[in-house]
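As you look at this complex, bear in mind that one protein chain is not there, while each of the others sits in place.
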Amino acid sequence: MFAYERAIRFEDVDAARIVFFPRFFGYCHEAMEALFGGIEGGYVGMINDRHIGLPTVHVSSDFKSPLRYGDVARIEVRVSKIGKSSCRFSYAVYREKDGVLAATVEQTSVLTDLGFENAPKENTIRPIAIPDDIRALLTKHLVV
Amino acid sequence: MFAYERAIRFEDVDAARIVFFPRFFGYCHEAMEALFGGIEGGYVGMINDRHIGLPTVHVSSDFKSPLRYGDVARIEVRVSKIGKSSCRFSYAVYREKDGVLAATVEQTSVLTDLGFENAPKENTIRPIAIPDDIRALLTKHLVV
Amino acid sequence: MFAYERAIRFEDVDAARIVFFPRFFGYCHEAMEALFGGIEGGYVGMINDRHIGLPTVHVSSDFKSPLRYGDVARIEVRVSKIGKSSCRFSYAVYREKDGVLAATVEQTSVLTDLGFENAPKENTIRPIAIPDDIRALLTKHLVV
Partner (left out) sequence: MFAYERAIRFEDVDAARIVFFPRFFGYCHEAMEALFGGIEGGYVGMINDRHIGLPTVHVSSDFKSPLRYGDVARIEVRVSKIGKSSCRFSYAVYREKDGVLAATVEQTSVLTDLGFENAPKENTIRPIAIPDDIRALLTKHLVV
């Protein structure tokens, strides 16, 4: 398990005065990027130097309690499945001050050759086998 | 069925040069708001004047093909379930130029008293029965 | 002069319930991109195919009246200066329903070789002379 905290920001709420639900996925993505701090170069190095990415192919989420400006989100990340090219992250988003569960997110991502040169012309992503260092990192956070 | 189109914007892509997946939910929300143009005052009137909202309690999505800057998203919205206080929207997001399916989204939302005055202190949302005009609108787009 | 309208969106407001001021610059950018619809391929073609961009080097803005969810912004764009590589856009953002002036924005941008291959290593932008078709478009909207 990996934990990450971040404050709800001034511009994260919507006209209903609660966090706009798509932003929860951004929070989870931040937590996932932070988890990749466990490999050389981190998520930035994967994208910028190794030109591999981790696009999401499936996401499923339950929203239990709203978050508001002034709250801090505590995001717990677990790896719940590791395949040849894909993996599944399971997130629980808590309100830090009282531990209320705000949301759960299941996300399946596929390790992908970003193929920047050709990217604008392609319709599909190209899965690649998960490299050893990334597999080791994911395995370290695997909870089944 | 209700259709809505919007261009992928300059700032919608991420460092992997494809639309950052949480933005798909924003596109769907835009389409849903546009669908509510079918009632007096629209979604804006619901939020600002009637103080009722439609927070999301569950969302499930499959991402099939990436969208990029320069693409136009065509979002088809169907209402796939109507309950006492809740409803389910089913979205299909297509790339407009060639009809490629980019994503599908299932979203369950609950009609809610936004209770603005007390909002900052509450942990939960307060479901209310779907009013007649909103029920009529949802029923008009119901596809089962 | 070129005019562009867009609704303030549900997620554009902040915890103070008015449009978060940085979003005004996004609205102006949208209007500027729409203005470039006047050349073959538009702004998308400039970025994706010609690999030239128009990064902002200076911006100055006065905010006169807040915009809120439910408002529609009407953005008027004028070109107020054209140089060898740079140009200045002058925007006036009005609330569409009553014509109240919400903001004015002066923006100086420089036509730039995006040099995608080398981009991650460079600190500076590389100005290039404004091509004829873009100069003609800017001149068409020039108001001095």
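Lettered A, B and C in written order, each chain numbered from 1.
Keep in mind that, in the parts below, a residue touches a chain if its C-beta (ideal position, glycine included) is under 8 Å from a C-beta of that chain, and two chains touch if they have at least 3 such contacts.
These numbers come from a predicted model, not from an experiment.
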Residue among C:Pro22, C:Gly37 or C:Gly83 touching the omitted chain: C:Pro22
Interface with the unshown chain - residue positions in subunit B: 10-11, 13-17, 20, 22, 48, 69, 116, 120
Missing-chain contacts mapped onto subunit C: 15-18, 20-23, 25-26, 29, 47-48, 53, 55-66, 68, 70, 100, 114, 116, 119-120, 123-125
Absent chain, residues of subunit A that touch it: 9-11, 26, 29-30, 33, 43-45, 47-48, 69-70
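By definition in this document, only the chains that are shown with their structure count from here on.
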Same-site or different-site touching of subunit A by its copy subunit C, using the half cut: same
CA centroid of subunit B to CA centroid of subunit C, Å: 28
Euclidean distance of C-alpha centroids - subunit A vs subunit C, Å: 32
Where subunit C touches two or more other chains at once, by residue number: 10-11, 48, 69
